[in-house]
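My questions all concern the structure below.
What you see is the complex with one protein chain gone and the rest in place.
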Amino acid sequence: MAVKVLIPTPLRNLTNNQAEVSAEGNSISEIIDNLSKNHNGLRDRLVDENGKVRRFVNVYLNEEDIRFLQGEGTAVKAGDTISIVPAIAGGK
Amino acid sequence: MAVKVLIPTPLRNLTNNQAEVSAEGNSISEIIDNLSKNHNGLRDRLVDENGKVRRFVNVYLNEEDIRFLQGEGTAVKAGDTISIVPAIAGGK
Amino acid sequence: MSYVKALKCRECGQEYEKVAKYVCEFCFGPLEAAYDYDKIKKDISREKIAARPLNIWRYRELLPVEGTNYNTLEEGYTPLIKADRLGKELGLKNLYVKNDCANPTHSFKDRVVAVASTRALELGFDTLSCASTGNLANAVAAYGARGGMKRYVFIPSNLEKGKVIASLIYDPKLIGVNGNYDDVNRLCSEIAGKYKWAFVNINMRPYYAEGSKTLGFETAEQLGWKAPDQVVVPMASGSLLTKIWKGTQEFIKVGLIADKKMRMFGAQATGCSPITTAYKAKTDTFRPVKPNTIAKSLAIGNPADGYYALKTINESNGGAEMASDEEIVEGIKLLARTEGIFAETAGGVTVACLKKLAESGALDPDAVTVAYITGTGLKTQEAVADHLNQVQVIQPNLEAFEATQLTAVS
Partner (left out) sequence: MSYVKALKCRECGQEYEKVAKYVCEFCFGPLEAAYDYDKIKKDISREKIAARPLNIWRYRELLPVEGTNYNTLEEGYTPLIKADRLGKELGLKNLYVKNDCANPTHSFKDRVVAVASTRALELGFDTLSCASTGNLANAVAAYGARGGMKRYVFIPSNLEKGKVIASLIYDPKLIGVNGNYDDVNRLCSEIAGKYKWAFVNINMRPYYAEGSKTLGFETAEQLGWKAPDQVVVPMASGSLLTKIWKGTQEFIKVGLIADKKMRMFGAQATGCSPITTAYKAKTDTFRPVKPNTIAKSLAIGNPADGYYALKTINESNGGAEMASDEEIVEGIKLLARTEGIFAETAGGVTVACLKKLAESGALDPDAVTVAYITGTGLKTQEAVADHLNQVQVIQPNLEAFEATQLTAVS
């Protein structure tokens, strides 16, 4: 099952400058694992050696932060959109 | 014809500390002239040697500045109230 | 210890003790602090001033208080900004803006209330009071709180809620008087006559008014101990203009700066312009007016210091201008767009008149020019609200952004 993944600027050198790619998988971690098939090195930028999403990476499933869902284990379905967003400064 | 005259603090040493006195006259200047009959020296505090109200004295007839009326010549009638108010700072 | 010898009537010269008294008992003229300038000249120096904290009290010898127990929130020493973009639009090559929005309650009133409240505490008052429609009320409520004083603030009862909150926050007794500003002031005169309270703009006026001189002091110090060539000052009662002049003359008198012919220009709103009108008519008598302008902090129809302001303008070879409500709004926008400073309506009056004075040739385009911005636009937002560009609303995606903004994007 394929979902749309939005790629932030700092990673687009790994996606041929594409802002949007697609990937297969039934959960966030499967999607992330599979991203590297077509885009070499992408997975390692997003997760650490234990497969956990890195501290300064935010992953959204359809506008919802996956930390509000089931984290890396969150299930995805066809038509979903995943956004990867670096932490953004603001406030104090 | 008698009218009520409100006396400001700096002049009350001339009115036995009364905040309000009454005076006779048909115009502002007649009233001011007559004020000194009962209150020695009061007139000279209010008008200069030419009988003009001093620069820093404001005279109100029933809440209206006499400079909006006919100045010292403004007519008064029984029951009117005259207020004497020193210029007050404010703004810039 | 103080360098003030007495309070002295500006009209007849009669002297009084340094108490809470504001008007001459003989001629009703305003009382003013009289200093021993010879002594100050011996005791003061640029080095001494420069070593002191950055507030109005660095000029303590020329302020009318006795001790050094200041009731202060670090008022004064506000930015003097070189305004090249605004200057370019107006054809003025050496333009500065003195930005008094930076004060603790965001207007120049903090200067005068700091002095008045300090003196009030010295004289043993435990209650600070004023009549005001805005900036002064904020400052009295704040400095009264800072000084641990009871505070009674009198306002017209129909004042907008927004302006009331910025005073209420300091928890004063806030009294709304059914009537206009004149009624409020008249009531306050009566209360000041009966109760032993310090009304900053009534019985404390001789001290209060001296605080404005610090704008003149700072300008000279910030320009490198040199007075500007020409200044534009907003006028209500006219007090501020005369005090900026007085402060500068005092700096010359005590030897801190060289003598210089500084030209004083006054700015009023067309809807309340008795001083400018008298100036243009070449008369020295004022016809009081019923104010009708968005510049409410300048809406004083019967200017207590108008006579002296006019005299100062004329003697300094200066001038006076006035600005309509529309020009005031444009003035606020012009300053914000070119220099990033959001001024209150009185600042709009200053900028609009600065523009007119520049265009008419009254101002020397090469001379060092200072325009005084006396308070922040955050307090008078309603005056500009309907005169600004609109927000452009888009959907949260790049396509929507580009579709609406493409022409603007280079």
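Read from first to last, the chains carry the letters A, B and C; within each, the first residue is number 1.
Keep in mind that, in the parts below, contacts are C-beta pairs under 8 Å (C-beta built on N, C-alpha and C of every residue); 3 or more make two chains touch, one makes a residue touch a chain.
Note that this is a predicted model, so its numbers are computed, not measured.
Shown chains touched by the hidden chain across the complete assembly: A, C.
In the complete complex, the hidden chain is touched by one of C:N94, C:T118, C:T293 or C:T338, namely C:T338.
When you scan C:L92, C:A166, C:A227 or C:L240 for touch with the missing chain, the hit is C:A166.
Where chain A meets the missing chain, the touching residues are 8-13, 19, 45-46, 54-58, 63, 65, 67-68, 83, 85-92. Remark: the residues of chain C touching the chain excluded from display are 54, 73-74, 77, 79, 81, 85, 99, 101-106, 126-127, 141-146, 148, 152, 155, 157, 161-162, 164-166, 168-171, 173-179, 183-184, 186-187, 190-191, 194-195, 332-333, 336-342, 376-379, 381, 384-385, 388-389, 391-398, 401, 405, 408-410.
Note that only the chains that are shown with their structure count from here on.
An unclassified topology is adopted by the chain contact network, corresponding to no line, ring, star or complete arrangement. Centre-to-centre separation of chain B and chain C, using mean CA positions: 31 Å. Work out the mean CA point of chain A and of chain C, and you get 58 Å between them.
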